[in-house]
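Note that this is a trimmed complex: some chains were dropped, and none of the rest were shifted.
Chain lettering (A, B and C) follows the sequence in which the chains are written, and residue indices restart at 1 in each chain.
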Amino acid sequence: MPAHSNLKPVLTAAEINALMATIFPQLNDQFTFYEALEVFPGGCVVRLNADERHLRPGGTVSGSALFTLADIGGYVCVLSHAGPDALSVTTSLNINFVRKAESGLIDGHCRILKLGKSLMVFDIDIVAGPEGHTVAHATGTYSIPPKRIDGVVK
Amino acid sequence: MPAHSNLKPVLTAAEINALMATIFPQLNDQFTFYEALEVFPGGCVVRLNADERHLRPGGTVSGSALFTLADIGGYVCVLSHAGPDALSVTTSLNINFVRKAESGLIDGHCRILKLGKSLMVFDIDIVAGPEGHTVAHATGTYSIPPKRIDGVVK
Amino acid sequence: MPAHSNLKPVLTAAEINALMATIFPQLNDQFTFYEALEVFPGGCVVRLNADERHLRPGGTVSGSALFTLADIGGYVCVLSHAGPDALSVTTSLNINFVRKAESGLIDGHCRILKLGKSLMVFDIDIVAGPEGHTVAHATGTYSIPPKRIDGVVK
């Protein structure tokens, strides 16, 4: 897998978590379910602390909860690498669910495949359990809004 | 688009909603956000009544909420056409977000593309607003577990 | 499915076929395999005349041939609705193969889900056989390059 040594984060994981608590309060309500663990050049690690609320019939973590983790992974990448613009939006996301995940800690290892001026493409390996098996894998695209300086689109 | 007149639902929308309230209480908690409106041969209509809780930064309905609606659309198709086996699971889902959606009623028009013995493929047009514009479109696959009769896989 | 009566093609199917023969000679070489059958507001119909060359192990039409038909469907939509700019490129494509297709005529019914200034999102139902069953379904995105007038990006 190619390195992305030319990419440089502009925010840390702690700064991202504080930012998300402000701009996206719906995400975690009173509890900390989703959080950024780490931000590094070209990617990040995000975590879901899955409990009863995230389960679906069969007692496994729901597709929606894993989709949200994947989406958050991309969001943390775009916020940390393109700057804290809350208005970047997902334009597409493709997710494969390959194993059932129990409640507990679920980590998403997220990688920027391309950071352009108006689009960011990423993928994420979502792993869980004592052996760190992949439970889902997703690829997605964020649209990055044009920078505005003094009201002018740059 | 081809008709699927050879497919026949085995459950109605009302039966599906009652079933989901029992097997998937996490979905709607105390409120009715997601529900099946209609089941017809080869497809269904599902609805999200989006409120403050479903918004993301920017004040539009979150990708997770639309993903969940798409996933529920497929779930209603598989429950209604392959029988009320709660253990069918999503194996993949691809979603494109094409317009922002405000809170309010959001409808998913879902169509079965293929119903096999072990897999169902579906797509869903998610529409919203007074003019019924497409806000998202998704395609997904459900795995259908083998039927067990008296403990024996059929 | 919502109508797109506000979209208006600027090229006909015949104009598109002539354009593709000029700008994309690799597509059909000496034979006419892929062609636009029809262009209408908000969509188009494209056709693959599959022969021995398009088969894969098992004697069915290859995934690559169906991918190409899906991609051509999007290309015809973007050329016909956004203007004959050969440099629009696919940024993502998701395809589900739901039935095997024999050689012969294979039609793609293509629909524009969103036509923006810089992106077009489409889906396509690929049908084949005497009963017109869906053999594949795809969703994709084309990037539309900025218009240049007198060397200036508009």
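For this structure, a couple of remarks:
By definition in this document, a contact is a pair of C-beta atoms (placed from the backbone, for glycine too) under 8 Å apart; a residue touches a chain by one contact, two chains touch by 3 or more.
The structure presented is a predicted model; accordingly, all values stated were derived computationally and were not measured.
Of 4 total copies in the complete assembly of this structure file, 3 are presented in place.
Note that in this section only the chains that are shown with their structure count from here on.
Averaging Cα atoms per chain gives one point for each, and the point farthest from that of chain B is the centre of C. At the interface between chain A and chain C, over half of the residue numbers involved are used by both copies, so each side presents largely the same positions. For this pair, chain B with chain C, the centres built from the Cα atoms lie 28 Å apart. A separation of 24 Å divides the Cα centre of chain A from that of chain B. Of all residues in chain B, those touching 2 or more other chains are 94, 96, 98, listed in ascending order.
Put simply, chain A touches chain C in their complex at residues 91-92, 94, 118-119, 141. Chain A meets chain B in the complex at residues 23-24, 26, 52-58, 60, 62-64, 67-68, 71, 86-87, 89-98, 100.
Remark: chain C residues 1-2, 94, 96, 98-99, 109, 113-114, 121, 123, 125, 127, 132-134, 137, 139, 141 touch chain B in the complex.
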